[in-house]
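Every protein chain except one is present and positioned as in the full complex.
Labels run A, B and C following the written order; every chain starts at residue 1.
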């Protein structure tokens, strides 16, 4: 099983990704989709990344998930560039014989992306303000639990 | 937020269900899809249920999930009747502002369905054998963890 | 008291019926009592209901334990542990 890992500026279609996972003979498919929210007058999110490192880092976590759980398929997509509220940022989907494996692998990858994937978000508001998003301690805690 | 709970013989489309959840202003959408596997020569799965109890039981767990986590949307679909390998049995999807809430609610509902929804599966094999699926202790353990 | 009894899965198959109306005698006060009394009604019943530890039940569409009193129950369902999801 080779994970399908993509780092791209282009939009993607969750339904297409899910349908592909459903055709792999799995008993369970878990997925997570992250979407830009328009809270507090947010007009856009700019995602900067470290191209030489990003694909290798995402490929590394996908390979680690495939090592920990017997997966039939794993898809990880992360967008960069300028996104607006309602746009999808990230898709993680895993297919496995049993539900526990698909769910655990999906949660592992999404927790990991928050803390170990070289992306930085800048929020741009309708009133002209702009700020870099700060890392959250809760995300570090979520990530650390997979180390045990 | 009123959960969307359906117990039906008809097939459903995961992509359509996911797309509906994506349009609720959420930051995160988690989903789980259960599919009939063709292991060991399985030809069909017959799902019997207790109609007077099923919708009320599923509605109860959906309401409990909505009480525990601030959800923007929750969809629970469970099929009954005769299904063949590749058919979807169950869909659980949750939309929330933050990923942790969507993921936890989805996992809660799927664990609960395994142990507390009045469905019984009969496996029918290509060689004519047929047997009722036995409940698994692991499912009970997964369910019990939500009681704490 | 007239009680509607429903059977599901292999319990239904062993008994050969998915529902019946019964009038349990005095002394049948709990789900466990009811199952014990029904088990004496014939061969299929004994096969289906002879080991209550393998069974689960609901009173008026709510899960109930073997010790639950029938009370004002109108519908009792008897079935194996569920296997949905």
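Note that in this section a residue touches a chain if its C-beta (ideal position, glycine included) is under 8 Å from a C-beta of that chain, and two chains touch if they have at least 3 such contacts.
The model shown is predicted, which means the values in this text are computed figures rather than measured ones.
J.: Looking at the whole complex, which visible chains does the left-out chain touch?
T.: A
J.: Against the chain that's been left off, what residues of subunit A make contact? List them.
T.: 34, 47-50, 52-53, 56-57, 78, 89-90, 110, 113-122, 132-135, 139
Everything that follows uses one rule, which is that only the chains that are shown with their structure count from here on.
J.: Where the centre of all protein Cα atoms falls, which chain's Cα centre is nearest to that point?
T.: Per-chain C-alpha centroids compared to the overall one single out B.
J.: Centre to centre, using CA atoms, which chain is the farthest one from subunit C?
T.: A
J.: Could you put a whole-Å number on the gap between the CA centroids of subunit A and subunit B?
T.: Averaging C-alpha atoms per chain gives centres 23 Å apart.
J.: Where in subunit C do residues touch two or more other chains at once?
T.: Residues 85 of subunit C touch two or more partner chains.
J.: Of all the residues in subunit A, which ones touch at least 2 other chains?
T.: 99
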